[in-house]
Each structure stands twice: as C-alpha cells, then as structure tokens.
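Below is a structure I'd like to ask you about.
Here the complex is missing a single protein chain, while all its other protein chains stay put.
Entry: chain A
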Amino acid sequence: MIRQLFKRKFNQFINRRGRETVPISFDWRRIYVLPSKPGIFFSIIWFLMMMAGLNFNNNMSLMLVFLLFGLAQVVLHRTFFNLKNLRLEQVKAKPVFLGEPVTLNIQIGADDEKWQIRTDNELSSDVNNITQQTAQLKLLVPSHKRGWQPVERIKFYTRYPLGLFTVWVYCTPDEFILIYPKPESPCPDFPHHGGREGEKPNLKRGDEISGVRDYRQGDPIRDIAWKKSAQGNQIWVKEFNQSQGKNLLFDYSQLSHGSTEFKVSRMTAWVLAAEQQQNEYQILLPEFDSGMAAGEAHKHHCLTALAEYQSGDKP
C-alpha cells in the first residue's frame, strides 16, 4: 500500500516535466546519479581496505585507499559530465501494425564527445558514442493501441568510464508513433458489395455465383443465400467469382457485424491483400474516402485513415 503510494509519488516526481517537445537538452537539474552494482562492490572492498589501513596505521595502504576514494570522486564527476548537456534531437518511428514492436529511431547529439550513451527497456537496449555531433540509437517499444501512440518515457544512461556509477536521465518526448490496426488473419475474402461506382465498375466485382459457403462474421447481409439458409439452421453466403486486376471497394458501412476494432482490422487485412495482389482499391470510412488507387503511398494513406478512425484525435 505504502509502496504503491511511494511508487506513484516517485513516478509523479520523475515525470513532473510532462511531455516535452524535442529537442530536449539535459541539464544538470534532471540528471540522476547512483552507484552501480560494481560500484557498490567497489565501495565494500574500499571500506575493508580502509579499516585495515586505519587499524594497522599502515600509511601506504591508506595512500592507496585515499587514492581510490579520489578516483571514485573523479569518476563520479566524469560520468556525470559524460551525460550532461546531452540532447535528444529526434524520435522517429516507422508505423507498425498493432502488436508488433515499434523501432524508435532516436537521434541524440552533443557539442562535445560523449561515450557509451545507453538506452534500454524490457525489449531491447542500444549503446552508441557521440563523436560527430550526433548519433543514433534504436529502441524497441511495444505497441499498445491503434492510432497515434504517445512515446513513453525513455531513459538514457551512461557508466563511462569505469562503470562504478550510473548516471541517467528520464524524458518523455512529445512525439507520437503511428500504429496501424492489426490485420485480421487469415485474410478474409474480399467483400462483394457494390458500393459506389468506380471508374471500371463492371470489373469491380464478379457477377457469377461460384458457390456458397459458411457464414462468417462480418459478411454483408445481401450476400446471404437466403433460400438455402432457410432450409436449415446454418446460414450460407453466396460466393462470387473474382478476377485479377479488379477495382475493389471496401466500405466500412457495409460491414454489418462486429466491433469497430474488428471491422477496422478486417479492412486492414483487405487493404494489405489488395495491395499485394496489385489491385486498385478504395476504402470508405465515415467522413473518409481514399479514392481508387494503388501503391505504397495509397496504402499508407488508407492504413493511416484506418488507424486514426475513432482512435482519438491526431495530435
């Protein structure tokens, strides 16, 4: 209970700066310093040495002890200065599908040389040196929700030069990463609703019924083979012939069943499949029309729209 409270207060304290716009420069006020594990072991050995030296008034032992104490002081400051005035210049990430980890491309910079700047979390870690003004770090973060996911708190730390002290900073850059919806897997068949007329409307959809199959969640109502379904308990759906090079229309409003997430996920899968089969395709969302096109840019356009749909405002 108290631990929880303490933890919350502590997190409040280290997050007190809120979300900051990049570039962020780390001055001394926000740098934390603590001995590392090897540092604690060093101090234990040092303490034993000091006790022995003092007890026997062995002056050369004491010289070594005090030299090591001075060394620890110097190293403490050097580690501190190795992180001071570090800049977080950029945080960029390529969009990923929900569930996949996001690779953050972090650009750090400094006016002087900085060594062994590390960052890590549960998924990955990376280390780099800044010798030419800037350097790149990569960090994997989990994707939590579709849409624009805020970048979570990042920790940069260094133990250079001796590893006796850990000096670190926390920052929460005011940056967002785009998370596409998770595509439904396996990819369902393309829908057969006519929707709006495209440029080549007759090619958009196969007209001949090729067969019937089981109803799957989300199938358009008008594809249901009512006659056949009425004969038994099962619901049957008509299947239509499809041909390559068709213009496909994916209309959100034609998807009848399932949650928003489910529909968005299915449309994502269609977009990916259509792009892969080199079809032209168009998606229709409430208040969004992608237009009929194909290609990477179009795909990104469609997926972004799907990602942003009802997922909160774009920052």
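In the analysis below, a contact is a pair of C-beta atoms (placed from the backbone, for glycine too) under 8 Å apart; a residue touches a chain by one contact, two chains touch by 3 or more; residues count from 1.
The rule we apply is simple: contacts and distances are computed from a predicted model.
Among the names given as "Transglutaminase-like putative cysteine protease", "Monovalent cation/H+ antiporter subunit D", "Autoinducer 2 import system permease protein LsrC" or "Peptide ABC transporter ATP-binding protein", UniProt records the absent chain under the name "Transglutaminase-like putative cysteine protease".
Of A:F10, A:F66 or A:W226, it is A:F66 that touches the chain left out of the display. Shown as candidates are A:L34, A:V74, A:L123 or A:I221; the residue that touches the absent chain is A:V74.
Seen from chain A, the chain kept out of the figure touches residues 21-23, 25, 38, 41-42, 45-46, 48-49, 52-71, 73-75, 77-78, 81, 84-85, 111-112, 115-116, 132-134, 159-164.
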